[in-house]
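Left out: one protein chain. Kept in place: all the others.
Chain lettering (A and B) follows the sequence in which the chains are written, and residue indices restart at 1 in each chain.
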Amino acid sequence: MQSPDYYEFFNQAKIIAGNKGMDNIPLELDGFNAQKPLVLMNKRKTSSCLKRKFINALGDSNMTVGAIFDDVADKAGIGQINDLVGLFRARGCDSMVAIGGGGVVDVAKGVNMIVSLGVKDIFQFAGENKIPDHLNPLVIVPTSYATGYEMTNKALIDNKRFISDFLSPDVIVVDNSMVKFRNNQEATYLSLISLVQAVESYLEAAHNPVATSYAYVALQAIKDNFTKAIAKPNNKKVSLALVNGMVSGQISFANSSPGIVFALGEALSFITGHEIGLSLGVILPYALDYKLKNKSNFSSEIWLGLSDFDEYATTPESEKIDKAILFIKGLLSGAGALIPKSLKELNISKNKLEDIASLAVENTNNKVNLADCQKILESAWQGEPI
Amino acid sequence: MNYNKYPQINPKSKFIKRIYVSVMLFVVGRAIAAAAKSDKVVKEEFKNLRDDFMMRLGVTPNGPEMILGKNEKGVVKYMGWNSKGKKITMNMQIKNLEAAMLMFTFQESTTVATARDRLAVSGDLPDACAFVRILDIVETYLLPKIIVKFAVKRYPKWSQMSPLRKYVGRVLVYTRTLLGI
Partner (left out) sequence: MQVPSYYEFCCRVKTVSGHNALEKIPSFLDKLDAKAPMIITDKGVTGAGLITIVEEAIKGSGVEIKAVCDDVPPDSDLKVVNELAKVYQEKGCDSIIAVGGGSPIDTAKGVNIVVSENATDLMQFAGVGVIKKRLKPMIAIPTTSGTGSEMTLVAVIADHEKNVKMAFVSYFLLPDFAILDSRMTKTLPPFITAPTAMDAMTHAIEAYTCLGKNPVSDATALKAIEMISLNLLKVVKKPDDLDGRLALANASALAGMSFSNSMVGMVHTLGHATGGVCHVPHGVCMSIFLPYALEYNMHKIKNDLAEVYFALAGQEEYAKTAPGERAEKAITFVRQLNQDLHDATDGKHARCLKEVFDREGNPMVPKDKLSDIVKTALGDASQFYNPEDFDYNDLMFVIEHAWEGTPLDRSKIKKG
């Protein structure tokens, strides 16, 4: 592929993935001259046995854990962030570790902003590129639960968005022992987030070769493991591959223009309370059909991510995108009842669609088109392609 | 918030694993010193190393470790398990105790461990290459073929290590390792 006229790509995180990954955390933090992290978890989304595994991994190191706070709220709020700032300072911590996804990571990023920059008002940094300097080191240990922004340069606190390269985690540790899916619903939702984020890197106008490389990793992980994960969610190897893919997918997503599918899924999740993975799973096939009908700039390389070299090489150019879409739809229908066929089935009332579309546009700073959003949502609600 | 509900956590020592790795490092150190006296190729490798060669192979951050070097007479000796006061010319750090366990239970060979960034080498890099070659030979002496095949990249063929050399060497290395001569 040729490179676009202009692009930027950034990935702050060191990715550590595999057997005994967490045992590296002390040395990695020491590399930043940090030895005492505050560790955050959400016991409702992450099993408590993972806490024990984390503590065991620190054995025989020079790292002291300032505290493990396992009661982080599902959604990040300034009240809890301020409480945790107090704990951070009381214990003399110098870094953050977030175990899990969603609110845990947002809270970690929130605490990090306050303690690193010595400010009281975090919301002065809301918006894009308002954070003036590097923050303390942040390590994320993903588990089987994620909402899509953890590994990126974004945080969502009290429904306000913070976007800055300084929010990106410094280390991401995907450890075998921490990623086992608890059930096939968890596996499906996480994989859907990864799938959409990867697919959208191929959908946008300027595919940059670095972002699509990362997206390729995510798509390959899904191609090899999505169906297996639904059948056997607690297979460690499958979980590891999918979470690894998700990390990669998020990084490619963070470096691509906001995609319409993720924007709609996120807006839908916010307004209706449904899990983001579920929302994405329902909307995706309709969005793909819509994009194809409108001949949006779709790279045929997406088929390479979802197949192998032999299949890709023997598919005529004109059929590659069709095959990719067919494959994705096949994956989604293979999930059966885990992914409803329409928004109607989720009991979402039709008059909410307008709000969802507007929120998607607002969240992406008008980078997605309102009319497109409305048409896709309409189609997804009916359960009929446009 | 009640801070006491979330206490500070200090790392525990992994006592048994430390002992195991300490013993393995001791054996490796003594065995290499033994091979330096008993094997022609190992002798030649050490001859090419600097006169003040002193290496440390150990686990970050608190050991255990093994020091191996040349004494004033140029003889290769196992110098103990403490690098204090010694001028280290080549440092091989195993990044954590679990990585050391993977290496010394042969789940990951030296080369696989390096490829997976489990080791960090600083100082004289050519000496590190020589050390790994020496270690491969010593492992061939110490361990049965079925284990060595996992520990080294290429098990030496007859042309590189005749059965005579292997078995005589094995006896000599074991004897010298155990007796420290």
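By definition in this document, a residue touches a chain if its C-beta (ideal position, glycine included) is under 8 Å from a C-beta of that chain, and two chains touch if they have at least 3 such contacts.
These numbers were taken from a predicted model, which means no experiment stands behind them.
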{"item": "Chains still shown that are in contact with the chain withheld from the display", "value": "A, B"}
{"item": "Identified contact with the non-displayed chain, of A:Q12, A:T46 or A:S116", "value": "A:Q12"}
{"item": "Residue in contact with the excluded chain [from A:R44, A:H134 or A:K350]", "value": "A:H134"}
{"item": "Missing-partner contacts on chain B, residue numbers", "value": "91, 93, 110-112, 114-118, 120-123, 125-130, 132-133, 152-155, 157, 159-160"}
{"item": "Chain not shown, touching residues in chain A", "value": "1-21, 24, 27, 30-33, 129, 132-134, 165, 208-210, 212-214, 216-217, 220-221, 224, 240-241, 244, 248, 309-310, 312-314"}
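Throughout what follows, only the chains that are shown with their structure count from here on.
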{"item": "Inter-chain centre distance, chain A versus chain B - centres from mean C-alpha coordinates, in Å", "value": "42"}
{"item": "Partner chain A, residues of chain B touching it in the complex", "value": "1, 3, 6-14, 17-18, 59-62, 95-99, 102, 116"}
{"item": "Complex contact set, residues of chain A against chain B", "value": "18-20, 23-24, 26-27, 30, 55, 57-69, 83-84, 86-87, 90-91"}
